[in-house]
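With one protein chain withheld, the remaining protein chains of the complex are depicted in position.
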Amino acid sequence: MTDATQLDPANEYKPPRNQWLDVWDQFKKHRGALIGAIVFLFIVLGVFLGPLIWAHDAQFVPPVVDMIKLRDTRPIYTVLWESGAKVSWAHPLGTDNLARDYLARMMAGGQVSITVGLAAMTLSLLLGTLIGVLAGYFKRLDGPLMRLTDLFLALPLLPLLLVAVLLFRELLAGALGPEGGVFVLIVSLVGITSWMQTARIVRGDVLALKEREFVIAARSMGTPSRRIVLRHILPNVLSPIMVSATLGIATAIITESALSFLGFGFPPDFPTWGRLLFDAVDRMTLYPERVIWPGLAISITVLSVNYIGDGLRDALDPRIRGR
Amino acid sequence: MLNYTIRRLIIAVPTLLFIALTIFLLLELAPGDPVANQPLTIPPEVRELMRKALGLGEPMHIRFWKWLVQFFWIEPQVFIDWLTTTSSLAPILPDTDFFIACGNNTAAECDPRILSWQFRSPVMDIVLQRIPQTLWVVGTAYLVAIVIAIPVGVYSAYRQYSWFDNAGTFVTMVGFSVPPFFSGVLVIVIFSVQLNWFPSIYDTMHEVNNWDSFMFQIKQMTMPVMVLALQITSQISRFMRASMLDNLNLDYVRTARAKGMTENVVILAHVLRNSMIPVVTVIALGIPQIFGGAIITEQVFKVNGIGEMLIRAIEANDIPTVQTLTFIFAVLIVIFNLVADILYGILDPRIRYD
Partner (left out) sequence: MRLKTALMGAAAALALAPLAAVAQERGRDGEVKIIYWQAPSILNPFLSGGTKDIDASNMVIEPLARFDQGGNLIPWLVTEVPTVGNGGVSEDLKSITWNITPGIMWSDGTPFTSADVKFTYDYCTHPEGGCAQLTKFEGVTSVDTPDEHTVVVNFEAATPNPYGPFVGLESPIIQAAQFENCIGAKAPGCTDANFGPIGTGAFKVVEFRPNDVIVYEANENYREDGKPAFAKVTFKGGGDATAAGRAVMETGEFDYAWNLQLAPDVIANMELGGKGTPIAGFGPLVERIMLNQTNPDPALGADERSVVRPHPFLGDPAVYKAMSMAIDRTLLVEVGYGKAGKVTCNWVPAPDIFNSTSMDCSTQDIAGANALLDAAGYMDTDGDGIREADGKPMKLLYQTSTNAVRQDFQALIKSWWAEIGIDSELRNISASVFFGGDPGSPDTFQKFYADVEMYANNFSGTDPQSYLGNGLCDKAPSPDSQWQGENISRFCMPEYDALHAQLTTTADIEERGRIGRELNDMLVQNGGMIPLVHRGRISAHANTLGGVVLNVWDSELWNVADWYRIK
């Protein structure tokens, strides 16, 4: 990996470059990854900075008279095929059944969904990779860690959540404030209940990898285990981890909405993409936009993360980077 | 490998007992009340009597012990009796009569089975009642998904970034991000309400005994299988593709090609076999799910299989049912993870456990 720079003809006469610059160069060359990154950045900026421009309160219900007038406004583009549709430039994406602005709700929902999705996915990946590598590489840990994985796979999710909420909600709310507490609780709950697949996949790969020639060579040279794991094993299990990451972010966004729906998560008037989607299913035929937008937002986020993952994997693989 | 298998099977016993205890404690600790779903018009005193009648007055360790006895001693007796008297194997087996039923008799001694708090009837009977529809729907979905996902994953990797690969990526990612509570209702609205092709409610009483009834079974399975298979395909094909990509660049592939092997042999015999480890893991983790059912999809289509049974039992705080179902599930997880570990050794003989 260290000699990767020498293979890059563009840098032939220049002093050795930082390998991360090379990684970035390779990443830029990956069209899908670049588009993915731009789209992802756009979504993140949209949901976090968007509310500064579109200064509507996502939870604001107008007073009675306005509410009746404004509720169930259709998105502005509906006019294109239905001239009599109830639309208004004041609400480009329309309003929901309580006349709350849908664009503002999408943005506010995105903040929560993206933060929770990324944080929970990261936690579950870290846990899964750590346990998978330890179990796969160190024979003595394999038994106990994999039995622990079996245990977690077998535990019924809902009672587990109930117990966790019972034990930790007040504690966390006291320490971090109500919203911070709920955030930490949700992220850890989703993380703790979704690492098992990653762990088993990583372990399976590590079991095979550690018998490969390059690992045996490294070991015979007296390389300490920690270095073998970090330098030789981890880079080679990166691709299943990347796949787990993309799938994990989708799972986390949906699980978060399920938690909030059950009452373990954010307050009911707090929009998230998963929740918006869930609430809109009943009126799917009347107001298709209300399922399309959150559904699209989740899908595009997951797609863009997937392409970023693809690009990263290629960029981090010296064999590909060299070509 | 045989040694390893035997050792793992022996370790599985304490592991499962520990899992059973953990599940039991978890359910005890979880807030919940089996009479919570009774209407508010029933006063607290009556509720208390109802709880007592369910056996909730007894201490925890006694209830756990009772459950263990029921699950490992009494239920197998019932099963053996069933096997020797009513199953299709009955004619060749000697009749047995181990189990003494309680209930509508006056015998002094009897064997109490695991009774559900919702139904007041043996949990295992209901499990048997629910298994057919779960196997039909979820099992078929897994088969369909595996049959589609592996070729799609292999071909996507082989032609990375071709239009096929990009389309595959798009479909699988969207398919995985759209939750079944939405996709299920969407297909119902399209295929049941608008087109009138398939029934929106699954008929669990339907019996397949001729061509027409088989076709009806296919019709009523189509939508749930479609929704489930999309999710599973997405997952498996992504892992397949990623793993193939890792292997396609390795030296042994170049060597194989240099030796003049055909592409088919190179890809299907060498690369595919070496790429199967993550896929085997995912499939092995998925098979217990077949028995566990698919909670949301079963609810959307009213399949009323094991998944629906579990979620209803959890909602009703029906602890004996939840405990029994999750434990059966745990047994399957332990078995199939062992199977996966053995398959690793077959796929890559370098992997050693001893």
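The first chain written gets the first letter, and so on, giving A and B; residue counts start at 1 in each chain.
In this text, a contact is a pair of C-beta atoms (placed from the backbone, for glycine too) under 8 Å apart; a residue touches a chain by one contact, two chains touch by 3 or more.
Just so we're clear, the structure is a prediction, and the values are computed from it rather than from any experiment.
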Of B:K66, B:R257, B:K302 or B:R350, the residue in touch with the unshown chain: B:K302
Identified contact with the non-displayed chain, of B:R7, B:R120, B:R273 or B:R352: B:R120
Among B:P14, B:P31, B:P76 or B:P151, residue touching the chain not depicted: B:P31
Footprint left on subunit A by the chain that the document does not show: 59-61, 63-64, 67-68, 72, 97-98, 100, 162, 166, 170, 178, 261-264, 267-269, 279, 281-283, 285-286
Contact set of subunit B toward the excluded chain (per top definition): 31-33, 35-54, 101-106, 112, 115-116, 118-122, 125-126, 129-130, 185, 188, 192-193, 196, 199-201, 204-205, 299-300, 302, 304, 308-309, 312, 314-317
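The rule we apply is simple: only the chains that are shown with their structure count from here on.
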Where subunit A and subunit B are represented by their mean Cα positions, the distance between them in whole Å: 26
Partner subunit A, residues of subunit B touching it in the complex: 11, 15, 18-19, 22-23, 26-27, 29-32, 161, 166, 169-170, 173-174, 176-179, 181-182, 185-186, 189, 193, 234-235, 238-239, 242-243, 245-246, 249, 277-278, 280-282, 285, 288, 310-311, 314, 322, 326-327, 329-330, 333-334, 337, 340, 344, 348, 350-353
Sites on subunit A touched by subunit B in the complex: 32, 139, 142-143, 146-147, 149-151, 153-156, 158-160, 162-163, 166, 196-197, 200-201, 204-205, 207-208, 211-212, 236, 239-240, 242-243, 246-247, 250, 253-254, 274, 277-278, 281, 284-285, 291, 295, 298-299, 301-303, 306-307, 313, 317, 319-320
